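Just below is one structure, and these are the notes that go with it.
Chains shown are a subset, placed as in the full complex.
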Amino acid sequence: MAEAGEDAQVDEQGDWLGPERLLAFSDGVVAIALTLLVLPLAELVPEVAEPETSGLTVITDNLAAIGSFVLSFAVIARFWAAHHRVFDRARRVSHTLVGVNTAWLFTIVVLPFPTEMIASFPEDPFTLRFYVATLFASSALLTVTAVLVRRSLPGDEAQGLRNTAAGGTALLLLLVLVVTLVAPSLGYWPLLLLFLTSPIERVLGPLVERRLARPPSG
Amino acid sequence: MAEAGEDAQVDEQGDWLGPERLLAFSDGVVAIALTLLVLPLAELVPEVAEPETSGLTVITDNLAAIGSFVLSFAVIARFWAAHHRVFDRARRVSHTLVGVNTAWLFTIVVLPFPTEMIASFPEDPFTLRFYVATLFASSALLTVTAVLVRRSLPGDEAQGLRNTAAGGTALLLLLVLVVTLVAPSLGYWPLLLLFLTSPIERVLGPLVERRLARPPSG
Amino acid sequence: MAEAGEDAQVDEQGDWLGPERLLAFSDGVVAIALTLLVLPLAELVPEVAEPETSGLTVITDNLAAIGSFVLSFAVIARFWAAHHRVFDRARRVSHTLVGVNTAWLFTIVVLPFPTEMIASFPEDPFTLRFYVATLFASSALLTVTAVLVRRSLPGDEAQGLRNTAAGGTALLLLLVLVVTLVAPSLGYWPLLLLFLTSPIERVLGPLVERRLARPPSG
């Protein structure tokens, strides 16, 4: 901590904390949000249980609910893995970073709400835009987080840091958000592009990063 | 741990524990309470889902529920950040501190209950006072925690410790509680002062602290 | 780990794990069980919300639910603090200990079920006995855990270990269980004795311990 202290304290007010508790707390929130996604699925089981139905009809009658559960699980797991990489080398967090991280946690905690709305309003354009906008906000905040973490590192480590800013994901989600505004009939399918972002990030990421990240040492 | 052991064990019964598990446990409880706040929102979605409604009506018809969710999220996140700062230098916790921390956790765990009451009784004065009283209790217990932690530190570290006692927040919430008793028609708006406490704490905090904190070394 | 390895591996099959993950996992389960207790309270709010009711009637009409919530919170917090003390010096856990700890976690996870039953059947003798029996099982398993942890310590540390076996609590709960069988009309009041166990343990604990704990080094 001492070796990075000097050049970090010049552009902040010198009131830093270790990242351990912030990460443990964030992991807890994300783990709970991820696991709570199953509750609406579990809760609709007794509602449809009637003598003539079988377990299979629970699934076939609730494909929208199951699809939105799987999609939100995959998205949160992906965002958590990005968060993991972003903070892997961080050794201190500023108050600004705690604030941005809290806003990011808010987007994760909120996600079960639009997820549940998809199950109830699978064709509704507003629900589609609300869901994609939540994902975009989450991804954009993670990009800001990545930039802040990189700035907190000493110069040589920041240079060696791989592109972890999730900037490509945020850009892609902004694009999908525009698509939901002009062509809502495409529904949730454009979101599948999210799982192709690894190659996209490899190309676009470094360009975005170079623009956003002010190099910490000269 | 050894260097602070001697002068700490004189004013307690010498039965101290490391803070790691207490903090991990507290983080878990707070993270869960924070994330559970969304459950009532997610649960009201299927109730209002009817052919003629859209996802937008879920939001416009439940502004009180959404507002109370956002407010409670912001308050718990703020209290957690204060808890983080309070324990940042603690290396041992006494049984008294475990007890006060448990009482604080109780106020956090209970919070989803008055939060849910706001959604159902947005205009009810009793609900308003119950909610503000819970926040005040939480903040007051956090102030006691801060004083206990500071007393457990060796003299030179306690001197260097920034004002983290959240005493200003507790005072402000006491004031808001009085306002809800004499002028309940103002509703939840006075709570927005909470997000202006940083400047207030910078002025009032040190004064409060000086009164409460008995210096641990002479 | 090396210094305690030799004499511990003689009475077990030498397949030990570090306690960190076991404790983190246990803390997580207990924190969640503790926090989930509020859910039934939060859920009954919208059910009673009618034009003529106020937030105060939610509380006055559900005193059994609120009382069982507070009681279970206090009991789980107490058991967690005992678990904390029991494992404070443990450096390795055997497979047997993992198994006993899992059984203890089961009693904690199950507790919201009888807690909810108290809210619905406040006068029912079966519910009273089921609740007290769950607490007794939890406490008895914690006593077994304490004995197993003490046996895993090298001789000198085990000697220095304060009485943490919660044996007094288990004995007290057995007594309360007998009371619920012969005089169920006393209801839940005998459980208040739980919060007087500190003095009882100070007297009875060492006697119980001496019987149960086989000293690990001759």
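For reference, chains read A, B and C in written order, and residue numbers begin at 1 within each chain.
Note that in this section contacts are C-beta pairs under 8 Å (C-beta built on N, C-alpha and C of every residue); 3 or more make two chains touch, one makes a residue touch a chain.
Values in this document were obtained by computation on a predicted structure and should not be read as measured data.
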| item | value |
| --- | --- |
| Copy number across the full structure, from 3 displayed chains | 4 |
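Methods note: only the chains that are shown with their structure count from here on.
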| item | value |
| --- | --- |
| Centre-of-Cα separation between chain C and chain A, whole angstrom | 37 |
| Distance from the mean Cα position of chain B to that of chain A, given in whole angstrom | 26 |
| For chain B, residues contacting two or more additional chains | 24, 28, 32, 36, 39, 43 |
| Residues of chain B touching chain A in the complex | 23-24, 27-28, 30-32, 34-39, 41-43, 45-46, 49, 53-56, 58-59, 73, 77, 80-81, 84-85, 88, 162 |
| Sites on chain A touched by chain B in the complex | 15, 17-18, 21-22, 24-25, 28-29, 32-33, 36, 39-40, 43-44, 98, 102, 105-106, 109-110, 112-117, 119-121, 124, 126-127, 130 |
